[in-house]
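Only a single protein chain was left out; the remaining protein chains are all shown in position.
We call the chains A and B, going by the order they appear; numbering starts again at 1 in every chain.
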Amino acid sequence: MSRILCVSRHAPYQTSHANDALDAVLAAGAFDQDIGLLLIDEGVWQLVTQQDAPYVGKKDLSKKLCALALYGIENIFVHEPSLQGRLLTRDSLCLDNVQLLTNKETRQLFDQYEQILSF
Amino acid sequence: MSTLHTVNKSPFQDNSLASCLQLCSVGDSVLLIEDGAYGASQSSPCAKELISLLNEGTRIYVLENDVRARGLQLLLDGIELTDYQGFVQLSSTHRCIQSWY
């Protein structure tokens, strides 16, 4: 079984990248693959609480993120410098089981996985 | 264990290159393609970071077709030109590819 890291770098609603990344992760989870999700750069906006996407005619991405645990996906990583650069903290996030990573830890993460899916 | 990082956005308008360089490990390589080629110019906003990675031995490539198409003349010393065949070769000699787009 190959270990896959999904790297999600885009904000939720303007493009479909964030949603596509999440669909890929859920699919991998449904088929029992060992997949991790890394949210970095604009991708960290996906985790903000109190999103109300119907205002722009979309489904709430943060609700879908909450389903990850039920798909057996426990390795959710957040690049901490990306949070800090946007004045976000752990308390601003809709998931509490995420692991915050420094630059060094993020570099190590890339080396721990055999495959990367870039979004 | 190494990653090939490809970047296709100009660093003058986007932080993809900056993020990539920040998370590039020793032994990884960086390939600038499409508008990412602007990042190889001497006026690159990431010039300092690129030079420091080059000094540490990281290989930084730029796709020659994209450089020529854009008329880029003054590239940072140490950045290597490569062609599509080189791109394929880089893809096969690294374990994974992370696309910064």
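Going forward, contacts are C-beta pairs under 8 Å (C-beta built on N, C-alpha and C of every residue); 3 or more make two chains touch, one makes a residue touch a chain.
We take it that contacts and distances are computed from a predicted model.
Candidate names were "Imidazolonepropionase", "Phosphate transport system permease protein", "Nitrile hydratase subunit beta" or "Sulfurtransferase", and the UniProt protein name of the unshown chain is "Sulfurtransferase". Counted over the whole complex, the shown chains touched by the missing one are A. For the options A:Lys59, A:Arg90 or A:Lys104, the residue in contact with the chain missing from this view is A:Lys59. Where subunit A meets the chain that is not shown, the touching residues are 23, 26-27, 29-32, 59-60, 63-64, 66-67, 69-72.
The criterion applied here is as follows: only the chains that are shown with their structure count from here on.
Centres computed as Cα averages put subunit A at a distance of 25 Å from subunit B.
Across the complex, subunit A is touched by residues 1, 3, 15-16, 19, 22-25, 95-101 of subunit B. Those residues of subunit A lying in contact with subunit B across their complex are 7, 9, 40-41, 81, 103, 106-107, 110-111, 113-116, 118.
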